[in-house]
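Removed: one protein chain of the complex. Kept in place: all other protein chains.
Just so it is clear, A, B and C label the chains in written order, and each chain counts residues from 1 on its own.
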Amino acid sequence: MSDLSAVKTALKTQAVETPSWAYGNSGTRFKVFAQPGVPRTPQEKLDDAAQVHAFTGVAPTVALHIPWDKVDDYAALAKHAEERGLKLGAINSNVFQDDDYKLGSVTNPDPEIRGKALAHLLECVDIMDATGSRDLKLWFSDGTNYPGQDDIAARQDRLAEALQAVYERLGDDQRLLLEYKFFEPAFYTTDVPDWGTAYAHCLKLGPKAHVCVDTGHHAPGTNIEFIVALLLREGKLGAFDFNSRFYADDDLMVGAADPFQLFRIMYEVVRGGGLDSGVAFMLDQCHNIEPKIPAIIRSVMNVQEATAKALLVDPDALSAAQTSGDVLGANAVLMDAYNTDVRPLLAEVREELGIDPDPMAAYKASGWAEKIVAERVGGTQAGWGA
Amino acid sequence: MSDLSAVKTALKTQAVETPSWAYGNSGTRFKVFAQPGVPRTPQEKLDDAAQVHAFTGVAPTVALHIPWDKVDDYAALAKHAEERGLKLGAINSNVFQDDDYKLGSVTNPDPEIRGKALAHLLECVDIMDATGSRDLKLWFSDGTNYPGQDDIAARQDRLAEALQAVYERLGDDQRLLLEYKFFEPAFYTTDVPDWGTAYAHCLKLGPKAHVCVDTGHHAPGTNIEFIVALLLREGKLGAFDFNSRFYADDDLMVGAADPFQLFRIMYEVVRGGGLDSGVAFMLDQCHNIEPKIPAIIRSVMNVQEATAKALLVDPDALSAAQTSGDVLGANAVLMDAYNTDVRPLLAEVREELGIDPDPMAAYKASGWAEKIVAERVGGTQAGWGA
Amino acid sequence: MSDLSAVKTALKTQAVETPSWAYGNSGTRFKVFAQPGVPRTPQEKLDDAAQVHAFTGVAPTVALHIPWDKVDDYAALAKHAEERGLKLGAINSNVFQDDDYKLGSVTNPDPEIRGKALAHLLECVDIMDATGSRDLKLWFSDGTNYPGQDDIAARQDRLAEALQAVYERLGDDQRLLLEYKFFEPAFYTTDVPDWGTAYAHCLKLGPKAHVCVDTGHHAPGTNIEFIVALLLREGKLGAFDFNSRFYADDDLMVGAADPFQLFRIMYEVVRGGGLDSGVAFMLDQCHNIEPKIPAIIRSVMNVQEATAKALLVDPDALSAAQTSGDVLGANAVLMDAYNTDVRPLLAEVREELGIDPDPMAAYKASGWAEKIVAERVGGTQAGWGA
Partner (left out) sequence: MSDLSAVKTALKTQAVETPSWAYGNSGTRFKVFAQPGVPRTPQEKLDDAAQVHAFTGVAPTVALHIPWDKVDDYAALAKHAEERGLKLGAINSNVFQDDDYKLGSVTNPDPEIRGKALAHLLECVDIMDATGSRDLKLWFSDGTNYPGQDDIAARQDRLAEALQAVYERLGDDQRLLLEYKFFEPAFYTTDVPDWGTAYAHCLKLGPKAHVCVDTGHHAPGTNIEFIVALLLREGKLGAFDFNSRFYADDDLMVGAADPFQLFRIMYEVVRGGGLDSGVAFMLDQCHNIEPKIPAIIRSVMNVQEATAKALLVDPDALSAAQTSGDVLGANAVLMDAYNTDVRPLLAEVREELGIDPDPMAAYKASGWAEKIVAERVGGTQAGWGA
């Protein structure tokens, strides 16, 4: 796509979903460093998310995590969002923090615990009905730490059974997103460790089941854009959980560790029609040492920059070079787009959207950071509750 | 399976297929160290394979590689095998050593080259008809070295088309085994890089298409036994290419780098019914610095030892511990079998089979090594032809 | 060492240090699953450690972690240990859990925070004086999450300065153990990421500074026994932190993930004289889902089994095969020892030590597990305080 006005249109209509939990405290098993001004309530998380949307123009929805964002009245929460120009996004389930889940949730050998986990997942669909959310995101921490601890195949059977029950509960316009993860918190087996496992389950479930690609959840050296291309080809790419990593599931700001990889991923998205096919572009990050809101603004901008570069790839020149076996020429077409400084283009896009061309500076000048530090005193800061 | 006589029966009927090319020279891109006495012809490879079977009792078939084992008369070759107590096994295709395949074989952007590659694959099925082989093993070196070099999704389309054509050519009792590999010789994308890709293609092809798991073809840290359990659960595990590795596709002797992993894999095979469901257990190794025949005997013994330990796992005790959530107890049941010294049991099994209880010593005493060094003088030693 | 009585003597005099924190609760960033009966105080941790020593006979010392094990009277704590047949072992410093250390402790750009961190390290030497501990173990979580965040070389300068100050404070019989770690909790740079960095600092510090090898702190594929051999050759191997891992710093029971690797490590220890040269053999593990005390007993037994196998390697046969370039023969000598079932030998060793030959069963029968669950009610369970 090299028509500049089409590029701009695509960039203006792009939507990045931010996760409610990224506005709260997070850390490692060694320490959570609390930050001043962090939200105490789901409402305050939405207030912060509204800032991100105000300054970037492309972050109109917020993903919720249940029970971290549990409220009595989800309609009221949705209204709180709407009043700030936002909508509620995907509902993320949590079946990993109850003491019962020590040996698994939906794959636990104990049928009672499996029942409890399934009930929570179904409750999440109830919440989706209330919030109007389209997507249920399922991540299971289920797995084992020691060889022999449990039966690998039996756990797959239990998983399939739970997924089937959830799938049947979904409404016509609702989707199930199955996330995979290489390891952590389980260290020997993970019940959904790779895209192949997620894909196999989604295929059996049906058209409302899709795979969610978290960019930090792969083995070292895995070619993520290849997976993206494959899932798009199969019609099974449902969403991204964006973040970046040098080692494991580091959950750093997307684009911070390997911006070229992010560009290659976004190129495959563009190439495979993923900008227009219902794929959800979500962040899933941990801002352990940097301030949350500007880190999220920066992350949204990093996705924008990678998308802009991907849109600038000249498809005709690329195809011509590929077809003729011109290795260096084809690579050069891609690199030419990557090496372009797209920041001026994005500044233009922002001005045409009526917002400040420099979101980081504008946020800094807004005084919001100082305001929340001053006002959010007392109460319990939001966090993972680990 | 803890009934000792059943364990022995299973060990006596086990069959490990050895690869013709492991009897020839191999090496790395840096150097192939030729060894004295190495076969010059497919017939001589079979002569060596017959030694491995004679001393182990469980290596009755030999995989061929076309064109490395190309002969004018495959029926005569099969007869040569039979006269030595062997049968010909899987046919391995080679679409990676012709100059035309620099940018791919069945996924090449050039349709003429794709046609040439497909013709070779179909020729391999012709050879299967002549040799009576059940399995066609497909490994594609196809991929790209540089981002942008070719279109990922288009290459999948081309791959699917070729696989479909081969599948349709298969006879009723013939199977297609699709091998995957993480990387090498392609360094950016590999067209079948993981089990998920192989599985997705095999699923579409139909019941005669199965996945081949090469134990050296995974990303660092990949849990291979998990993949084995999954593929068995799906009825899609067709074969193993056994070898071992510390780093990449090192192709060391199976069981040499991580004997505990080999045991875990064989445990999942036993658990999932893989000993009796047509799974082919093949070696695919490179004996770059050690003598070939004893290295292959050792490898067959390593598979036997891992299988014996897997068979000794007490399924009732394991299941009881798993069901009750006894993490340490369940792990201990597995480790108890692993820590058992099964060499005396295997010596008994060999004696009951009428062979020497110590294959390595018996081969050494046989004088075969000295004989082939003395006799195989002149001619061109077999190798990879790289 | 193939003289059996010498092997037994070595096994009887072996000493494995257990870490106080392994008796408390631990988990991942996602969840800490508390266990009933877990100690509330350093004294109760020692009570549990005494059980491990009582049933294994080879765990006579306990490492402390400051401030997790902070007490008013360390002499009294040492006496508590002695009354239970134990001694206090290494002192582990903690400069990663204070809010001030968000951007580093001794490498922090802020000199005041560096001063605070150094003061804690010096306080730990004071505690060593009180407890009679020989070793100060230094692990720094210091590092950065984002490229550019801080100056890599400047952080090395600050680290060197702090280490020098600590070194100068050490008494004549005290040692500093510098631990390295590949990543976590820092995700871009870690200030002591590998053995080379630790070695370079220890070399400059002098003879009382040694490297601590944590078996879980390496990049994928790293040959740990090679590092062990090198450090022993240089006289710089001070200690092990034993645990095992499939992926990252999983902190599973030592020997659980790769028992062959543990054997290879212990072989290099034996080969390099490490059993008799002051190397400390410590556990550093997290029993997140399994009961703590039996997991630690199992871990000590795993170290014993690996050591027994390493001692059984026939040095003359190995050397003869190595010198003559007999690749398969040399490997076979090593594997022969590894494949030996050493459990009967260790049962004998235990009986000669006057303890039960089956530590796991004996602990289970002792009733201690039930006793601590019943008695340790109320109070705050020990944990990492993250």
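Basically, a contact is a pair of C-beta atoms (placed from the backbone, for glycine too) under 8 Å apart; a residue touches a chain by one contact, two chains touch by 3 or more.
As the structure is a prediction and not an experimental result, all values here were calculated from the model.
From the set C:G85, C:G115, C:G196 or C:G278, the residue in touch with the chain omitted from the display is C:G196, counting the whole complex.
Taking the complete complex into account, A:D258 is the one of A:E123, A:E234 or A:D258 that touches the chain left out.
The hidden chain makes contact, of the residues B:V32, B:A160 or B:L203, with B:V32. Although one chain is not shown, part of chain C still touches it, namely residues 103, 109-110, 145-153, 156, 182-183, 188-190, 193-197, 199-200, 203, 218-223, 225-226, 229-230, 232-234, 260, 264, 268, 271-272, 318-319, 321-325, 327-328, 330-335. Although one chain is not displayed, its contacts with chain A can still be listed: residues 220-221, 223, 246-247, 256, 258-261, 289-291, 294-295, 298, 305, 327-328, 331-332, 338-341, 343, 360. As for the chain not pictured, it touches chain B at residues 26-34, 96-97, 99, 101-103, 141, 145-147, 182-185, 187-188, 220, 245-248, 250, 252-253, 256-257, 288-290, 384, 386.
To be clear about the criterion, only the chains that are shown with their structure count from here on.
Averaging C-alpha coordinates per chain places the centre of chain A 39 Å away from that of chain B. Per-chain Cα centroids separate chain A from chain C by 38 Å.
Shown for chain A are the residues that touch two or more other chains, namely 103, 145-147, 182-183, 188, 220.
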